[in-house]
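All remarks here apply to the structure that follows.
In this view, the complex is presented without one of its protein chains, the others remaining in place.
Let's turn to subunit A:
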């Protein structure tokens, strides 16, 4: 049995979220504050024995923020867990199935277990008695509700409804807008009460390992020290006969210590000092020094301490002497052992939940650890923001959390994709990191030149890096963008994905003319062929984009290098001619070619140069000469602002950066009114259009105007 689905409605930062899990290892990826801990909290409320009490202590603070300021009143929190692959033939599962299993005619395969935090029966009854549309009556009723008196926690099993469906929520909870509340609850959809004979948490083995933050102090605290828990478990099992010689030794030891002449001397000295000080009458009648090494198994075992040598060192030290990473590793190991002990007990399903195992564990250990963390019959779910760890997991076993204002969304990157497509993505993710699963926006590029130059150009032109903008630039190293781009879709990852590619339009007239040399004929043919391929690619990408608001392609008219010059960056290219060519004549021709206004000439030249050096090396050379003056090609700007919506503050920062750069070059420029307007813009008092007017007066040729023009 494994957890196949977790649905969260109105719980903490989830207004309506749905996690899908598979057998084996699962990953929840998400940035900080996206709610990774809350998913686990929800699951623990239902499955962890020690957390069950908290299920009865939910408060208004547990409602999603979209329901704050008393909007929660009357609403339900729903946490629903679906299990798959049950076996009704196994006696050990019977009680669980009795309580939660969804009975098909003659078999049970799935089960559900739900927590409802809802208004008590009396409130629900009153709600159902309201006339349809009686908004005022509803408000009066809701106003009186408070959590302590009017809410209850209720567990059901066997439900088949999809709680994530807003229509289902209306049927179960009610329609607040039109004031329609159900008088009854259809158990065939929403499940029946969990029988009191059963506690789900006792049927399964569930271990939660929280994010490792301060492991050394956890080791020092008896309650949280995992070694103590393990020893305590075992101390009960020690046979008396086995322990007897030890306790005898301890007693002997205690006696020997007490008998040490020095100890006896101290005792006598204390005694005589007291007598000297207060006199015989007030002195204690007897006094002795006793050695108190514990002789009970439990206490003695707890005095055991772990001593560990770091890899490659001979010295064994206590936990506090270990490096932080080492201590974490040991902590994690002991918790895993605790899980193994628990697993062997009378339970039929094993769940291991690990929160951010990467915290403080070295990168290369992370991957090794999770490659090996496979207990066969155990489902493991961990949260992470480490690309190292997420690389280990299968794309089908990943849930991605995305933070939104007041709530979070969950994406499953492989929903609706066939095995072949999943395979493609998986191969790609294995090879190129899982960065794109973490990004807020993605730009896909086709080659090294773009991968090298675009980040530099953006940084120099805008003063902010792509990382700061939350954009991952991914080099596909081919034009097979669809393999990766298919991840971004309404059903899958709802994040923007811009595809940057070359249209490969011909840079010259490709009509063959009588008298063309063979070489020219060949060249023209090649250019024409590229053009054709480019058009075919566009047709394909156009079709791919249809109906998907998350993906859009942006084209360089010709080729990245050619368009780089077209956009006005011949200067940068000229600077590297001397590096590319040794022969002075060639250098001169090349210079003239680049300066030529005809794309068939500068285009051919720059492509020749790039080809000679290799596009990657050429880009690296060019990268050294990129400055704030380098003009970011327009289609790239479009791609950036498609991939990630940018806040006015970030745009203001970019503008501010360009003011500083321009002023640094020419301190006679007067930006006073520009700066005033910019401040207004930051505060939302003016528009980009008005801003453009002021800048046009001071720096009419700057590329910032292009940017403003695009964004306004």
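The rule we apply is simple: a contact is a pair of C-beta atoms (placed from the backbone, for glycine too) under 8 Å apart; a residue touches a chain by one contact, two chains touch by 3 or more; residues count from 1.
Rule of thumb we're sticking to: contacts and distances are computed from a predicted model.
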The chain dropped from view, which UniProt name applies: "ABC transporter substrate-binding protein", "Cytochrome c oxidase subunit 1", "DNA 3'-5' helicase" or "Tryptophan synthase alpha chain"?
-> "DNA 3'-5' helicase"
Among the options A:59, A:139 or A:188, the absent chain makes contact with A:188
Touch with the missing chain holds, among A:88, A:218 or A:656, for A:88
Looking beyond the chains shown, say which of A:103, A:274, A:571 or A:711 touches the absent one.
-> A:103
Can you list, in ascending order, the subunit A residues touching the missing chain?
-> 56, 88, 91-92, 94-95, 97-99, 101, 103-108, 120-123, 125-126, 149, 152-153, 158, 184-188, 191-193, 195-197, 203, 346
